[in-house]
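Only a single protein chain was left out; the remaining protein chains are all shown in position.
For clarity, chains are labelled A, B and C in written order, and residue numbers in each chain start from 1.
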């Protein structure tokens, strides 16, 4: 991963190096008793043009914090983010506007992500005006084209969000994300708030738009089925760090980290009434993470080495599959046998 | 008595009282659950699965009410029981756990006391005895250090722990039926796995039947022996869970199965466009006439628009409600 | 009460008060200040003197009608000032957080620590009686609740997808506050504003009753009651009508606020009034 980041080719649209976001928690006015929440602690990512990178992990693992930092909504504690050749830094409003034309976001909850007091037209036109598109005809043209792209009719533009169903709202949300022609779109659980029978529509739409508009996606989800379907590469996060990353096939067919294996085996198999894989204990308190490997307390392969500092490093194999586990080689012999996956 | 199923629902209709009109939120729903069985009720939001469950335990509140049909528990019709008799069943024989374990627990009462209430209410125990039993109940759902945890308040526990407390409450009196309404929707997958396994094991040990309600067809098929799929207030298909993914008969079930990207599919068959179910889930007030799925169904014909299909038995076992079933 | 009932009754009472205030010169029988005539002193209500007359022989009906002007002016203007202060402080504090939030919080706590009527009374003591003083005293002392609600709304709205989306789209802070946050918190703010007008009317009456608001001979309902107190044995009707006017005006505003709450802010019916 590191090596790849060192020589970013033209095909890399986003590279993140050593991203860390720490939040001070609690404590008195003078800082006594203040503790540091390491929400993200040393994350490297690389997104290639036209690719979809799946970011998975349970709540609290830091995946949303990564997204917010990429969008410029959080100032990272350290790290370097390069998007489309531009280093991203600071919070100046000029930067924010430039950033807005590179990266956009599709939100989880289509009910909370549209301003209830704005028509679709205003939701889509205001950003254009803000970004210097003033010609009436151009605005109108782009608006119409975008609505068609996402499968809405131009005459629906005058309506308010509450007049649409959940699926349609998510289409509006997607249109808003794409109206400035961004290059990267971060999809934060884009279908999990939708009715099951609607999800396929949105997944298909996102994949179609990626092709027709040449977009690159970062797909954040806890639904591994959706991630497998959509992603080219996958990064698995646990307690602020990436524990495994690689091509989708490596991750889902030959998962190497015990945590990834647990995640996959915890998904109920509809074809078989079989026990689900469980782990010991609960997610450790992120304010007081364990020494050594963060997953060790819950890991059934853990040995003494795992419970001591330092944290294992993310070792990259020649095929680009990287794992953060002391015992990856030992475990690799133990085939990941889950009949459901074949 | 021995032949009567544990619970039997027959032609249940639940009405929603509007300002000016009554509409049926649930209609023609029939199913039975045997002692110790696991039965799943699957559907999307607004399909009526949760209110069906609430009707079983007698917790429907205005503007919802049972309009017709029967719910029989061990052959006794629940609607005909007095309020006090119904309360004796509730919690003691039929118990329920809910989706949001945070809000489902009283925030200002220690969890131990919330468990102990069950023993005071149904087993005639004193508070002292009940508190002791609460510790045991908490231990049985594998909460570490139960003797200390009983004094904790819900906000001091994690989501998974809270749901364990809910299970401890529900199973406290050894009920015959546990209704689990989306018990893991608010939880992460690894926690979900733990809760499901806990529920499954405890109920199997004690011979408690489970009625599981969820939007997640995969989860229900994994947990339950039989599954009923609901759409817009009606059961459209009822099958053994082994068959529902392999050979479902109703276009809606088929649509659900096909439209979900399932783990392993891409590796096995490559990535193809997911099959979509067109249109939107109808709201209760806008249920279409005829077969309620007809506006979204690719196979719909004239008869589907005019006539509601009857329930038919399938040769392979199970029931389907479709004019053109596979 | 049924939905809508309180809205209609409240709206009608408030509209009545406004109409009376606006049309006072036409509705009144006599000049409320100048037309004193000791010949007519302390007449009980009759066809000629609808509400009776006071010790100086002034027509109570005319004075009550003119009193609406003072009450409503004070109620509406001072509450507007409060709403503007409260929303500005609360919105900006919730949005920016940090030291500004700390300062606003401190100010709000300070305002809550001094009972608002006492604070207003202290300001009146410094500025002296009169309409302008009243507007200042009441306009500066009753914004803490609005501020809290605006701040709380901002905090909860800030994490909503559409506000985040606006930031991602490159909207500036001011634009986000005005186009995304403000329109979505107006409901509760209007409700509180309506109820606040009622409190302001009561506060004006109280201050005038104490002799610190509108001074006689100008017709404020509060000061009329103050005079009435001394004649309660001889002319009890003096105590009835100004008080009834206050009651109906404030009742109208309270009912209107309740009714608006059901429409504009349905989630928070339980919020304190």
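Going forward, a residue touches a chain if its C-beta (ideal position, glycine included) is under 8 Å from a C-beta of that chain, and two chains touch if they have at least 3 such contacts.
By definition in this document, contacts and distances are computed from a predicted model.
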Absent chain [UniProt protein name; select from "NADH-quinone oxidoreductase subunit H", "Dihydroxyacetone kinase subunit DhaK", "Glutathione transport system permease protein GsiC" or "Putative [LysW]-L-2-aminoadipate 6-phosphate reductase"]: "Glutathione transport system permease protein GsiC"
Chains in view touching the one left out: B, C
Contact with the hidden chain (one of C:45, C:97, C:130 or C:211): C:211
Sole residue of B:96, B:161, B:274 or B:319 that reaches the chain not shown, by the stated touch rule: B:96
Residue of B:80, B:109 or B:201 in touch with the missing chain, whole complex considered: B:109
Touching the absent chain when the full complex is considered, from C:28, C:163 or C:250: C:250
Missing-chain contacts mapped onto chain C: 1-2, 6, 106, 109-110, 112-118, 121-128, 198, 202, 205-206, 209-212, 222, 225, 228-229, 232-233, 236, 239, 242-243, 246-247, 250-251, 253-255, 258, 269-273
Where the unshown chain meets chain B, residue by residue: 57, 59, 84, 87-92, 95-96, 98, 100, 103-110, 117-118, 121-122, 153, 155-156, 166, 169
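Just so we're on the same page, only the chains that are shown with their structure count from here on.
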Interface ranked first by C-beta contact pairs: A-B
Touching two or more other chains - residues of chain A: none
Set of chain C residues in contact with two or more other chains: none
Of chain A, residues touching chain C in the complex: 71-73, 93, 96-97, 99-101, 103-105, 107-109, 112-118, 126-127, 130-131, 173, 176-177, 180
Residue numbers on chain A that touch chain B, as the complex places them: 58-59, 165-168, 195-201, 203-204, 207, 222, 224-226, 228-230, 248-249, 252-253, 262-279, 282-283, 340-342
Contact set on chain C toward chain A in their complex: 160-162, 164-172, 175, 179-180, 183-184
